[in-house]
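As you look at this complex, bear in mind that one protein chain is not there, while each of the others sits in place.
Just so it is clear, A and B label the chains in written order, and each chain counts residues from 1 on its own.
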Amino acid sequence: MSRTAFRIPAPPEVVVAPARLLGQVVRALGHRFPPSDRLFTQMHNVGNNSAVFISVTLGFLGLILVYQGCVQTLKVLPDLSGVGAAFIFAMVRTFGPTITGMMIATRVGAGIAAEIGSMTVTDQIEAMKVANSDPVSYILGPRFVSCVVMTPILWVFGTLVGVLFGYLMGHWRFGIATQTFLDLGLVSYHDVVIGFLKALSYGIVIPVLAADAGFKARGGSEGVGWATTTAVVNASFAVIVLDFVISTLSFLLGY
Amino acid sequence: MPGRSLDTGPAGAAAASRRPRFLDAVSAALAIAVRPVGKGFLDACTIVGGMTLLQVRIFRAMIPPSFDYDETLRQFEKVGVRSLAVVIMTSLFVGALMLVQTGNFVRDTGATSMVGWATGLTVLAEVGPVLIGLMFSGRVGANNTAELGTMTITEQVDALRVLGIDPVRHLVVPRFVAMCVMLVLLTCIGDLFAITGAAIACQLIVGIDVRVFWQGLLEGHLVGEFVMGLVKGFFFGGAISIVSCYWGLRVEGGAEGVGRAVNNSVVTSAIAIFVVNFLVTMLWV
Partner (left out) sequence: MEAAAELLDIRKELSGTRVLDGATLSLAAGRIHALVGPGGSGKTLILKTLCTLLPPDSGQVVLFGEPVDFLAPEGLRRTRARIGVQFQNLALFDFLSVRDNVAFPLEADASAAPPQDVERRVLAILDAVRLPGAAALEIQSLSGGMQRRVAIARAAVSDADFLVFDDPSGGLDPVTTSRIFALISEIQARRRCTVVIASHDIDRLARVCEDFHVVEGGRVIFSGTLAEGRNHADPRVRTFLDVTDART
């Protein structure tokens, strides 16, 4: 079992284990929904505590995308009127959900893996089992629900922040008029639905992959470090792959 | 308080006793509203200051170069081997993804010659380096924090200090050098695979002949963008190494502390990547 080299994990192991965990958590939630106080604590952690982080990253992303877009467009034609519409289209459909998803994989995924990992290596998970409490339901349940609910909300939030900062760049640096820039002409219902579907799928996959890594932690602090690292890499990679799959399907279906 | 009531008489005394209570309420409310902001600001200052100091100490160890060369070579191997697979996989998907996104535009406008240039630009200049940097930070940066964190809580770092070995020269500088150099090389390899992924997606998914893609890419004259991507890789590597070493060396308290440190490390690295990306593009273009 090598922890140093990243191996492309064999499909059974890396897909089956999280899939089984997903089944378990969905069944556990149907059986017993987490109480609202623990749910709100987790939602606050996933949503509110990520807001600043997502504002900073998506804000800088918006700034730079518009800057590049304007500079490159100016090389070919002196007309910047199309930049805003194209930028908003790309934000809603791709960059908004995916960069938000990667940021949630980084912050929330690492957090879940670190928490569950340190509970695993200190036997707290076993203590739960022997007390006849299901750790999947008790620990993962509220985190899973919060991620599923908060990721789409953060997608909306992150996209708005990105567009806002992009607009500031376009308006002040390149003098694009407000109405010209904030042009929703290229955004159709399909794009919003696809963006939402992406965000939702990230919200489902990130907590499950992170928890899977956390439950597998072995040994002391090294195990927790391993779990956290694995969670970030697997969840970020899953975000990219899911983005690719959903984009390709939607392209092939003509949306 | 008594002095004031003497000055203003009985009526003023009543007002004065009322006013402080009102002011207390205002200041309490302000404290609740402002304290998190102030605390967040001070924490951010501590972190940025600590990282700057670490950077200064790294530079002092490098000019003139006096650090552990063997450890540096080991880090080169570790950093590169550890992240090559994940960078290749990420790049393939990112390239394909960007092409499919461009495909949406092309289908609406019919400008197939745009495909190569637009994809090449986004992949080489912006999205490629950033996503490779993020994956690199998850893979190598997080691992580095966990490793140094474990060394810190098991007092191995203190043991080095007792032996008169400077942890910065022995542990931090080799990682700094290895990550800076390796992320440039990895970005280079990643660019190659991203273009490959884009070419495959172009032919198989979007259905545009791959030769159109190549032509657009080559006529785009993207050498400047490619070099800018590598420069970004260099700075991302430096930022990730400083951030991950900083968090690793100040871990406190058991396994839990290591988990928290890794979490902080990847979050700070992500912020650093986006900020550095912004600065490099603004200064370059």
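Criterion: contacts are C-beta pairs under 8 Å (C-beta built on N, C-alpha and C of every residue); 3 or more make two chains touch, one makes a residue touch a chain.
Note that the coordinates shown come from a computational prediction; the quantities given were computed from them, not determined experimentally.
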For the chain not depicted, the shown chains it touches: A
Absent-chain contact - pick from A:Thr73, A:Gln124 or A:Thr180: A:Gln124
Chain A, residues in touch with the chain not shown (by the definition above): 1, 119, 122-124, 126-133, 138, 218
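Quick note on the criterion: only the chains that are shown with their structure count from here on.
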Computed distance of Cα centres, chain B from chain A, in Å: 17
Complex contacts: residues of chain A adjacent to chain B: 4-8, 52-53, 56-57, 60-61, 63-65, 67-68, 71-72, 86, 90, 93-94, 102-103, 106-107, 110-111, 113-115, 117-118, 121-122, 186, 220-229, 232-233, 236-237, 240-241, 243-244, 247-248, 251-252
Contacting residues of chain B [partner chain A, same complex]: 40, 78, 81-83, 85-86, 89-90, 93-94, 96-97, 100-101, 103-105, 108, 121, 125-126, 131, 134-135, 138-139, 142-143, 145-147, 149-150, 153-154, 201, 205-206, 254-260, 262-263, 266-267, 270-271, 274-275, 277-278, 281-282, 285
